[in-house]
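Missing here is one protein chain; the remaining ones are kept as they sit in the complex.
All chains are identified by letter, namely A, B and C, in their written order; residue positions are counted from 1 within each chain.
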Amino acid sequence: MIALLIRDLRLAMRAGGGFGLGLAFFLIVVTLVPFGVGPQSDLLARIAAGILWLGALLACLLSLDRILALDWEDGSLDLLATAPLPMEAIVSIKALAHWLTTGLPLVLFAPVFGLLMNLPEAGYKPLVLSLLLGTPALSVIGTFGAALTVGLKRGGLLLSLLVLPLYVPTLIFGAEMARRGVEGLDITTPMLMLAGITCGTIALLPFASAAVLRVNLR
Amino acid sequence: MMPDLGKYAEAVLSSYAVSIVLLVVLVWLSVWRATRVRKQLEDIESKVKRDG
Amino acid sequence: MVLNVSDLTIARGGIKVLEGISFDLAPGGAIVLRGPNGIGKTTLLRTIAGLQPPHSGRVDADPESLVYAGHSDGLKATLTVEENLVFWAQVFGNTDISKAVKSFQMARLVNRPAGMLSAGQKRRLGLARLLVTGRPVWILDEPTVSLDADAVAMFASAVRAHLARGGSALIATHIDLGLPEAEMLEVGPFRARAAELDDFDEAFL
Partner (left out) sequence: MNLNALWAYANPKKFIQATDRVLPWISILAVLSLVVGLVWGFFFTPEDYRQGSTVKIIYLHVPSALMAINAWLMMLVTSLVWIVRRHHVSALAARAAAPVGAVMTLIALATGAIWGQPMWGTWWAWDPRLTSFLILFLFYLGYIALWEAIEDDDTAADLTSILCLVGSVFALLSRYAVNFWNQGLHQGASLSLDKEENVADVFYYPLLVCIAGFVLLFIALVFLRTQTEIRARRMRALLARERMG
């Protein structure tokens, strides 16, 4: 299992793009928002938390189809499926690798982007915490979507259509937590809900992803 | 005959219009596809029977 | 018997393609499946490998003893030969890749990225993967595609060495592999008959 994780991380590094692409996309979103809504710093401060969450979500979405499609194309998935690893472990590792290459860099660099968006000082800790809690759920849900569309030739758009509705609860609680943090309100309830969703998806969704992947490998 | 709908006539009439149009389109599409598929299947079945 | 197939019927896309197949594979034995394209050899191998459920009949084998190699080799172009092999060895719980490297004469290539190999070299690497898994029953689908005559001979000798160690192999191919000891199984006669017409039940036929 560790071998699979190391291989996926190594591939992400070698292919270039793996680590950097999501971050670069995030940076572009953050740069474009002021062009769209105007440069008033009080307005930016008010929407900063929401924009950063949305940017993180889109950056995640961007790289979802790579989670399984490459292994599907070169036959690795067939071989992995006949290897002594349970399919549930394979999809969990894939999701973890996706989180390490996409989600974690976003969490780490979120304060920098917060600076660009004029995020009020009180908001940094809740923002980083909410991203840290929420982005694993995004990766796990995204892996489910990737498993559903892995055999399709033009799966990219369909993948977004399938995954985005599933992202709604995570986005709502994550952005709510960050927003409440900015306004200095109590963040306990959304934080617990967000943590609950993340734990629930990590615990249960790999079974659905594995079932779907088995069907697709038939 | 027409009831007096007052100042909301537009809203009421347009929602009835939208809904009825949507329902009619849905029913029409379902029936159209049903007859088409039924006919295609009959064609294929008779052809398959003829060929043995 | 390491692999026992009895009265197996397989389906592709919900339609039966081959039916009533039975054979046994003994330790040290090899079976070569022959038949025209599209008859269902790949489906048969995938069913035996456990990637898809059989339509009916039984496949009896220890799933921990099978290793499957399909049309694609599952190689990563950006990883070196060594990294590719070590990865598959670790997935199957092994560490040693030297034997595989030696059998397929890949010592000169170990540090080269797999993407830089020629088609034949890639195929050899894909077959070397079988050795590092340490599993006794090889299930191979067209293993000699894009191999030249020398490489085919190399492949045959690798299979022979595997059989000599008590392993077994089930191979689908069109060409003569130069494995006279292998048993031939023509799958053509097992082709499924079309279903009865008016029997319009769960299977829609």
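The criterion applied here is as follows: a contact is a pair of C-beta atoms (placed from the backbone, for glycine too) under 8 Å apart; a residue touches a chain by one contact, two chains touch by 3 or more.
As the structure is a computational prediction, the values presented were derived from the model and not from experiment.
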Seminar exercise, completed: Within the entire complex, the undisplayed chain is in contact with A, B, C
Problem set entry | Interface with the undisplayed chain - residues on chain C | 13-15, 17, 194-195, 200-205
Problem set entry | Contacts of chain B with the absent chain, listed as residue ranges | 1, 3-9, 11-12, 14-16, 18-19, 22-23, 26-27, 30-31, 33-34, 37-38, 40-41, 44-45, 48
Seminar exercise, completed: The missing chain sits against chain A at residues 144, 148-149, 151-152, 154-155, 158, 161-162, 164-166, 168-169, 172-173, 176, 189-190, 193, 197, 205, 208, 211-212, 215-216, 218
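The working rule: only the chains that are shown with their structure count from here on.
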Exercise. So which chain is the furthest away from chain C, centre to centre on CA atoms?
Worked result: B
For this session: Please state which pair of chains has more C-beta contact pairs than any other pair.
Result: A-C
Seminar exercise, completed: Using C-alpha atoms only, the most centrally placed chain is A
Problem set entry | Cα-centroid distance, chain A relative to chain C, in whole angstrom | 37
For this session: Round to the nearest whole Å and give the separation of the Cα centres of chain B and chain C.
Result: 52
Exercise. If you average the Cα atoms of chain A and of chain B to get two centres, how far apart are those centres in Å?
Worked result: 42
Exercise. Taking the complex as given, what residues does chain A use to touch chain C?
Worked result: 2-4, 6-7, 10-11, 14-15, 71, 73-76, 78-85, 217-218
For this session: Would you pull the chain C residues touching chain A in the complex into a rising list?
Result: 46, 49-53, 64, 66-76, 78-79, 83, 86-88, 90-93, 129, 133
